[in-house]
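Below are the structure tokens for one structure; questions will follow.
Every protein chain of the complex appears in place save one, which is left out.
This part shows subunit A:
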């Protein structure tokens, strides 16, 4: 094994040998702690009732992280301390030449301070605030010092969207992108972009670790995320969480003084977030079964089609997709539509077709709730009262509209049988941030003067 493969990584094995010059630095930790009742995995931090995961020969395994190769109690986690074998430089590695707004600049400076001080911090910024660009200054400074940087997100789509943006912003810095289905092998780089799941392969590697869209499924309620992030960064390293919809658990950490929070309630273009229009409709699935659209839905679609608006149409379940598509095709035959869901192998192509304007309408599950940006679209949710749509999901979905400065407006319409707590809370949050942005003078003056 090449020695760099071990820098800041944790490799699972019974035995491992390295060149003798490195032998003394090798760190070996038991892969699991075994107590009377529990086994606690040292890679993912999850504990399990011992008896439920006992193997016939008396060994134990971790049922939480086996996708990365099964951890058993008889194995060890091996690593070498991160040596930061990167050049210290005086010239700037930042090739991005865009401008930040005053509010973004303030956040950007704060981020740099968090990075320098090695703090844990949450940046709560609305959808479309321009979070990525706000990171550039702090990362530029860190790269110059030869620090190792990790950018992680629970969603592969978010990672795949971030990677080219970082590559374009820092063209001279090699980066590695890590996620479950990737083909290319791991290699040692100053900049790592990966899923939060892949963080479990790191041990005290990053001087700076950024976790983007920290509230996204499947890690939204996962207590393991904190553990993964804490393990992957160096003990004195900085940890920055980014989100538009922080969970209660994350905000609780502020009260417990485990992290600090800063807040950016306005989009970079200075226009308010489009607010949610709720329209009640009953038994929409029965209508679909009869090859019909509920009349309110039909009226809304008709209006959008006449005005040549392009739109995203969210539904609760994969099984709703094709049925709805068939009916829409029947009613609006000129409309070019496609459906996407998590298991769709052509997902990325369809998203690109929507971006390119080849498609007029993308019918989707919550998979497109975040991480994707389309210019000038409307957003519709059918069955917004379904339990799959959490408050965070609804705020993110609404946040797909009006993201570009040239087209800051867009319709956001939710169809539901009734107003759920999640819908109510999502509408409240959006109104709240708009009010807050207006109060702090972050919005453009009223346009009708």
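Methods note: contacts are C-beta pairs under 8 Å (C-beta built on N, C-alpha and C of every residue); 3 or more make two chains touch, one makes a residue touch a chain; residues count from 1.
By our rule, contacts and distances are computed from a predicted model.
Asker: Which name from "Paraquat-inducible protein A", "Competence protein ComFC", "Branched-chain amino acid ABC transporter permease" or "Xanthine dehydrogenase family protein molybdopterin-binding subunit" does UniProt give the chain that's left off?
Answerer: The record names the chain that does not appear here as "Competence protein ComFC".
Asker: Among A:21, A:67 or A:256, which one is in touch with the chain left out?
Answerer: The single option touching the absent chain is A:67.
Asker: Which parts of subunit A are in contact with the chain that was left out?
Answerer: These residues touch the chain not displayed: 52-57, 59, 61, 63, 66-67, 70, 72, 218.
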